[in-house]
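Structure below; questions to follow.
Excluded from the complex is one protein chain; the other protein chains are retained at their positions.
Let's look at chain A:
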């Protein structure tokens, strides 16, 4: 498994990765796997002990993971690592990062080339809407850039 970091945070390695349903019985679990149909609010009782939430993308077109990441960051104030795995494309790198995802499990095919992921993160210097990242105006209007 090759990890790629989308931002500053260093990706963590965990021996135990459990499903949402298993969390209650596994006091030792520090990492949880969220399927795209799972409601992130189910994690609320466990957030203090979780270091990592892995969002599984069944297919790159299933965009529920983007909303899950934002809910984790914006509503649940989760400050641990969020990771995306499954069928994801380098073309989604900046979208994932802007929704609060820190790392990805690189796909095992041509989409796993870290150079492509790196390039995509730098593709657009500005964005036209706020994200979960620290940003400053790159106005006029709605335009923002990342605050470094």
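Here is the rule we use: a contact is a pair of C-beta atoms (placed from the backbone, for glycine too) under 8 Å apart; a residue touches a chain by one contact, two chains touch by 3 or more; residues count from 1.
What we mean here is this: contacts and distances are computed from a predicted model.
Q: Can you pick, from "Dihydroorotase", "3-isopropylmalate dehydratase small subunit", "Sulfite reductase" or "Iron ABC transporter", the UniProt protein name of the chain not displayed?
A: "Sulfite reductase"
Q: Touching the missing chain, which residues of chain A?
A: Touch set of chain A with respect to the missing chain: 60-64, 66-68, 70-71, 74-75, 89, 91-92, 94-96, 98-99, 109-111, 113, 116, 119-120, 123-131, 138-143.
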